[in-house]
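Every protein chain of the complex appears in place save one, which is left out.
And now, chain A:
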Amino acid sequence: MSTSRPRPIGLLTATLALLRKDLLIEWRTRARLNAIIFFALATLLMFSFALGPDTKLLEKNAGGYFWLAILFASVLALGESFRVESENACMDGIRLAPADARAIFLSKALGNTLLLTALGVLLVPVMVALYGVRIVTSVVDLGLILLLGSLALSAPGTVYAAISSNARARDVLLPLLLFPLVIPALLSAAKATTLVLQGDPMRQFDSWAGLLGGFNLIYWGVGFLLFPRIIED
């Protein structure tokens, strides 16, 4: 036993270092962001083609389409977030570092949240233009829902992406595991967005945002606790 054992790195430091690494890779290639932006844009367009040029219908359901576009794009983003680590056995390298394995979960989930939030910010003006919606209540409310919704997709999504990236048929497995799980989050995010776009006379916004907050608490907690078991060998 040597006396100069490496000092364990703190959870926060490790998380931020990993997050910085992921964002740097993302910024240098911009492959993931470009792909999910165009995918989500295409999805928003497809809804209007599939339903015909009925502006009333598109306006009425805009919140739902917006979140479906983000959900579909999130599968791409989540799947890709672990593909970076599968090259050159990078995951093994990260695991060997004297740091808490939960930092990997936090950094990946936060990275995915940032990516999805950025996507949402870009999609809002497109939605306003394509579907003819207005932001009736406040932009802050919309931002809050966007952030909470992205967090809610990212926490369970990161856990499942870590699993499915190592399994056979991973492209089928991730949506199959993730979609049923995030239905409550999708429902409350879509409802809250619709309230922002169409007015909220009954003051229901807070309860939907609360449901989304509760969902986040549960799945961030469970993901944080269980993630080290997934990546161990």
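Side notes on the structure shown:
Assume contacts are C-beta pairs under 8 Å (C-beta built on N, C-alpha and C of every residue); 3 or more make two chains touch, one makes a residue touch a chain; residues count from 1.
The rule is simple: contacts and distances are computed from a predicted model.
Chain not shown in the complex: UniProt lists it as "Heme exporter protein C", one of "Heme exporter protein C", "NADH-quinone oxidoreductase subunit L", "Archease domain-containing protein" or "Carbohydrate ABC transporter permease".
Taking the complete complex into account, A:Ala169 is the one of A:Ala50, A:Val140 or A:Ala169 that touches the chain left out. For the chain left out of this panel, the touching residue among A:Leu18, A:Val159 or A:Ala190 is A:Val159. Although one chain is not displayed, its contacts with chain A can still be listed: residues 156, 159-160, 163-164, 166-169, 172-173, 176-177, 179-181, 183-184, 218-219, 222-223, 226, 229-230, 232.
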